[in-house]
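A protein chain is absent from this complex, but the other protein chains hold their places.
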Amino acid sequence: MISRRRFLATTTASTALLAARVFPAFAANAPGVTDKEIKIGQTMPYSGPASSYGAIGKAELAYFKKINDEGGISGRMLNLLSLDDGYSPPKTVEQIRRLVEQDQVAFIFQSLGTPSNSAIQKYLNDHKVPQLFVATGATKWNDPKNFPWTIGWQPNYQTEGHIYAKYLLTNKPDAKVGILYQNDDYGKDYVKGLKDGLGDKAAGMVVKEESYETSDPTVDSQIVSLQASGADTFLNATTPKFAAQAIRKAFDIGWKPLHFLNNVSISVGTVLKPAGLEKSVGVITADYRKDSSDPRWDNDAGKKQWLAFMQKYMPDADLGDNDYPYGMMAAMTMVQVLKQAGNDLSRENIMKEAANLKDLELPMLLPGIKLNTSPDNFAPIKQMQLQRFNGKSWELFGDVLSG
Amino acid sequence: MTVLSETPAMADTRQVAGLSLSTWHRIGLVAALAFALVVPFWASSYHTFQFTLVTVYAIALMGLNLLTGYNGQISLGHGAFYAIGAYVTAVLVHKTGVPYWATVPVAGFVCLGVGFLFGFPALRLEGLYLALATFALALVTPQILKFKTFASWTGGVQGILMDKPDAPWGLPLDSDQWLYFLCLAVALPLFWAARNMVASRTGRAMVSIRDHPIAAATMGVDTALVKSLTFGVSAFYTGIAGSLGGIVVGFVAPDSFSILLSLSFLVGIVVGGLASIWGALFGALFVVFVPNYADQISDLLGERAKALPWAIYGLLLIAVMYLMPTGVVGMLRTVAARVVGVRGPRTLVAKTE
Partner (left out) sequence: MTAFLHQVFSGLASGGIYASVALALVLIYQATHLVNFAQGEMAMFATYVAWALVQAGLPYWPAFLLTLAISFAGGVAIERIVIRPFDKAPVLASVCVFIGLLSIFNSLAGFIFTYTIKTFPSPFGEQAWYGTRFLSPHETGEIVVTLALLVLVYAFFRFTPLGLAMRAAAQNPASSRLVGIRVGWMLALGWGLAAAAGAVAGMMAAPIVYLEPNMMGGILLYGFAGALLGGIDNPWGAVLGGFMVGVLENLAGGYVVGADLKLTAALVIIVGVLVIRPSGLFGRPIAQRV
């Protein structure tokens, strides 16, 4: 047993230590910023069920390396600490605390996954650590009033659902919609977006909703059920592997609905080709990126810029994977914010500049799509354009839309 | 299954360096306690948080060890009880505003009930079949947590966010230190109770069922009752750990309780040492720290090695099992036996009760 005196001694010592443990008052610069370096933190699912998205983290590491090779930002090197969280929220919390408290990063950039970011959002906001450009399409990141330190990046899933709903209401108002979605927040956001977009008509139009788990070997059974429901329109809100399975199975059993494929899985190289290009004809989707495997962009300056980067910094990577343009552009957005922040690299100022992007254009965004943020708009990319697959590549149609 | 088993009813009078093994044991205990009491005052809050997790996992592993180590029922699904415990706490705090500390015993007793009920059909299943049934339980739990009928309670796929509690009564502790001591204060009596339980009549009944169920039944042990009770108590421990884990992390979601959690619990008790009280602690240290070391080792290999931490983890795990097939505690016992074997005759004296 510890004696009473020793206990008292330890408690007094602890009080003194406590003062030192409180987060330091903000000096000019955030922790992790020196004259030579800016330390940035990130969690990525390099292992676990979402590991294919690890490509995004790798692209970002590579892009920051390119910036460093070119002299960094005002002489400061970007040091991105990208840690694996296996897509498990408790692990994300542990890793983020390590990054913030142990490694003393200036801010968190592009951590991936809705559940993971949900788990750390409160912690980061309580400690006033910027949670920048989270790599998820949930709607809740655009909430500057309650979470002024969290900002999104990509268009959110609900917006995309609205776009499909609008298309349906104009072009096929009597559609009978069947939905296949991943049984998590990502899948359910699409369902909600589409239903909200359809408004009062949703109850009559949506005839069947089927879900799957990432551990399911196939979604064949779900596709059969959707066909049997008599649906003539299909919202395919699934990740690449399951999207490919769904396209193939629908074709194989002779189901030919008007097929909306969610933006998550539009890569020709990693989804439509495995599913079978001829089986994917007529699929409609909305995107904000140029498809990296579409030859139409071969002479486009933006795509050339991307290719040059890939060839030099990620020579082994699969160019058909749309996660690489995604990662590069997110990293570019970050670089832009740091440039705008100039020499005032306090957390407040970095956050302020993240919310001060004006018509930023990025090489792999579709023409006409720009990033904009402001103190009451924390959703940088809001625009998308519909496109239809013609058997070889995506064909854009209609105007650039914003939910 | 053959496992080296600790028989706490024995006082070990073998001598090492002039002191009996029991004395060494006691010295170890005091040292560990002293370490546990001062660690949050010199460690950073991140490390304090990690040690809090160690304490939480140690409770969960103690629960699993009672079932698998002492009673011989293999569970691949204790993550389910951990999840239920966490959710009981989160739902109560979120929906009814019950203070968080009051939900911890509730979570334990809910799991006690669930575990006891699950233990009944599990009586019919042995070995692999029980492993499958528990594995199924672990897989099914997240699916049920997400199910739309319960979503208004469980928050569905979004999960539930909880506020991180501050230290009460004006204690000079920050929130991390407070949580650490809270978990420690829960863990110590639970460990003490577990130690007493395995040393009691019931404990010997548990071990006898593991080693020879038919003989145990012949000797008058009510195997069905003891097995279901063990299941319940085991779930009780793990549920309390889940509840504390939920409070410490401040967020529960179905994704937090994947099958990997259950597997890492199993790895934890085997690495720590089956059928041993200390094993739970060593196992928890492994579960919390080794994946991080694997991460750091793979970082040394450069950017391309981002996918490798789990390969390194696997290698470390196999290496540990190779060096210590009976776990850390088993190895310590072997080492102690060697030292003693050199120094004097083995005399085991049973303590009379």
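A and B label the chains in the order they appear, each numbered from 1.
Going forward, a contact is a pair of C-beta atoms (placed from the backbone, for glycine too) under 8 Å apart; a residue touches a chain by one contact, two chains touch by 3 or more.
These figures come from a predicted structure and were not determined experimentally.
Novice: For the chain left out of this view, which of B:Ala36, B:Cys111, B:Val267 or B:Leu332 touches it?
Specialist: B:Val267
Novice: Looking beyond the chains shown, say which of B:Arg26, B:Arg124, B:Arg201 or B:Arg338 touches the absent one.
Specialist: Reading the full complex, the residue touching the unseen chain is B:Arg124.
Novice: Which of these touches the unseen chain: A:Asp69, A:Asp252, A:Glu361 or A:Glu395?
Specialist: Here the residue in touch with the unshown chain is A:Asp252.
Novice: One chain is left out of this view; which of B:Leu117, B:Ile144, B:Met197 or B:Ala224 touches it in the full complex?
Specialist: Checking the options B:Leu117, B:Ile144, B:Met197 or B:Ala224, the one contacting the hidden chain is B:Ile144.
Novice: Which is it among A:Lys166, A:Lys273, A:Lys352 or A:Arg388 that touches the chain not included here?
Specialist: A:Lys273
Novice: Under the stated touch rule, tell me which residues of subunit A contact the chain that is not displayed.
Specialist: 46-47, 49, 51-52, 54-55, 183, 210-218, 220-222, 224-225, 227-228, 240-241, 244-245, 249, 252-254, 270-271, 273-274, 318, 321
Novice: Just the residue numbers, please: which parts of subunit B touch the chain that's not shown?
Specialist: Residues in contact with the chain left out: 1-3, 68, 74, 121, 124-126, 128-129, 131-133, 135-136, 139-140, 143-144, 146-148, 213-215, 263, 266-267, 269-271, 274, 304-305, 307-315, 317-318, 321-322, 325-326.
FYI, only the chains that are shown with their structure count from here on.
Novice: Between subunit A and subunit B, what is the gap in Å from one C-alpha centre to the other?
Specialist: For subunit A versus subunit B, the centre distance works out to 36 Å.
Novice: Can you list the subunit A residues touching subunit B in their complex?
Specialist: 2, 10-11, 13-15, 17-18, 21-22, 44, 46-49, 51, 54, 57-58, 61-62, 82-84, 86-90, 93-94, 97-98, 101-102, 115, 118-119, 121-123, 126, 183-185, 188, 213, 215
Novice: Across the complex, what residues on subunit B touch subunit A?
Specialist: Interface residues on subunit B, with respect to subunit A: 34, 37-38, 40-42, 44-47, 49-50, 53, 139, 143, 146, 156-159, 161, 163-164, 172-174, 177, 245, 249-251, 253-256, 258, 260-261, 295, 303, 306-307, 309-310.
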